[in-house]
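Here the complex is missing one protein chain, while the rest keep their positions.
== chain A ==
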Amino acid sequence: MVQDLCEDYIDDRQRPQSKTGPHTAAPSLLPSPFSVGVTQPTTSVDFTSSFPAPPQPFLEDLRPSNSSVYMDMASERQSTITSHRDLERELMQSIRSLDLMPRSHAVSNEIPSIFETAHGSPVDPLPQEKQFFILSSAGKPIYSMHGQDELVMGLMGIIYTVTNYFKVSDNKVKSMVNSCGGRVQQKFVFLDKSPIILMAMSAREESVNDLLQQLDFLYSYLISTVSRRQLTRLFSNRDNFDLRHFLTATDFHNLNHICDSIAYGFNPDFLLGALRCLTLRKSTRQTLHNIMLSHVQHPEVAADRGTILYGIIVAPGGQLCSVLRPRGHTLHTTDLHLLFSLIFNQYQGLQDDQELWLPICFPKFNSSGFLHCYIRLLPHQITQGKTGEQHSNLPQNNTDASNKAALVLISAQRESFFAMKKIGQGIVTELLNKNLLETITAASRFGFTMADIPAKFVHHFIYKSKKHVQYVMPRLDMLNFYKSDFDLDSDDDNGSVFSISDRNGLASSGPDSLDPHLDLEKSKHKAYLYKLMRYYTHIRNNAVDEEGVPFNRSTLTFVQWSNDQAQPSEFPQGEAVDMLSLVWLTPTFELFLICNNGVSDRNAVLKSAKNIVDWCRRNEDRLFVKNGAIF
């Protein structure tokens, strides 16, 4: 029952959908290329697209829970027969109305929480779940994620002593794993990048390799601001140089942000070592490519050719839209992560007409030199008129700028600012003229949902294309039953490295927030994303070992969690847990999939997984930046 997507057909439908469309039931919230023309999911996962939103959130919830405990009812046979759909929906509704689930429960379109929670009391000097240390090889503290200086100092002293001891015998500490009765309790991973030593501690499920990747990212961040050459020079003069004096407050802010988002955010980027890609129509992406290419190759700037190395358009949440690159050269994923992290964390305050000319060291490109980046945020262009209608339910007060896409042009020459500015201006103008910014904004907000894919029972998935080193996933809705009047902006990039967050990001109940209700929703959403991340970390471990090596060339693993009858439940009023997830590694793709609670039919899930893979492959042109604009 795979629907073939016809590009032409969709392009025809580029006009805003009329209310008399084929599926009036669904609020036409989704201008995503997939939402049109695809039949509705037979057993909907995302109820917003199948049911009209409840008129009064929180007052009258006919369908209090989106958790599809009853999804099993819809058997495969039924689902294929379209005429049964209405019947099914009625059935579903009647079940829902009988639903006697506790009210507190109603807010979850959720998957149950199955993981141990940290039991460190808040007074603990060092939180027990996660910690990052950065120190110099001489034992001088540079950064620590938590903890008072005095306390941390002593611990860093130990690291210093130990690493030094082993250095004498030409040895290095790589990791330490403590376990108790066959259960792993803590993991410590050390990364010696003399003159800097980094350490990560985790009491979670991350593998040694995962932690190593995180450390590498922290290190890369340092290098991106200082550059390896400078770092070596600083320390070669004086062993006990205090790098803290050299780093700026912004650097520490950024480090905090990176650590927090690694620890509590939703960052498949690190886990997968891949970039998230923005879903765009093939034609749209091609237009983006062409625009960039044409401006670079424009006769006026032809003299300056060679000054530009790379060009990137990136949507909020670090979603890649388009890449301009010389033939045979690509940028390393980590470098791009760093760049995006800077843009979306540090420089979102830029006005539309402001430009940045910034030296950044790309550690994987060349760790001892700087490249120069022309960064310009792309304004929200919600043109009134034809599209205004469509976006009427979007917030009008777009003061929160966290959602701006950006154009980045990278050059190796410090003095080429004006050349870059010229190219950049040209690109921005053309993007505006062609209304492409609007498309990007919309795409980054809406992406696609599970409803776009004929895959039953699936709560959420991540699909990584190995060839492109990019991944895609359905939009993460913010409990969107009740939030039609809330800011959609905070959707995806909450907790992502590529977003602004304050230090207390996890429970952001700062005094400046106006709407406590919104705050509650936001923190719930964050908790949900964090949970989702733990699921993904967990299931990935079921196909990849501690060293980051896959079990086999291709591996298919199902993991199922359910209540242990023999064990008294910790949460007596919690819903029954019956979670199934899947990880599928092949030489060409990686698929991580989490099912709805209550789904236990492996075959159906496998079928869904196949459908997803099928769908992703078929839509490869839309989902991934394949070659980019090559010059």
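Heads up, the rule we're going with is that a contact is a pair of C-beta atoms (placed from the backbone, for glycine too) under 8 Å apart; a residue touches a chain by one contact, two chains touch by 3 or more; residues count from 1.
Just so we're on the same page, contacts and distances are computed from a predicted model.
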item: Omitted chain (choose from "Dynactin subunit 4", "DNA-directed RNA polymerase III subunit RPC3", "Ribosomal RNA-processing protein 43" or "LADA_0C03598g1_1") - UniProt protein name; value: "LADA_0C03598g1_1"
item: Touch with the omitted chain, as defined above, among A:432, A:518 or A:559; value: A:559
item: Missing-partner contacts on chain A, residue numbers; value: 114-117, 120, 126, 128, 131, 151, 155, 158-159, 161-162, 165-166, 170-186, 188, 201, 203-205, 207-208, 534, 538, 541-543, 545-546, 551-564, 566-570, 577, 600-603
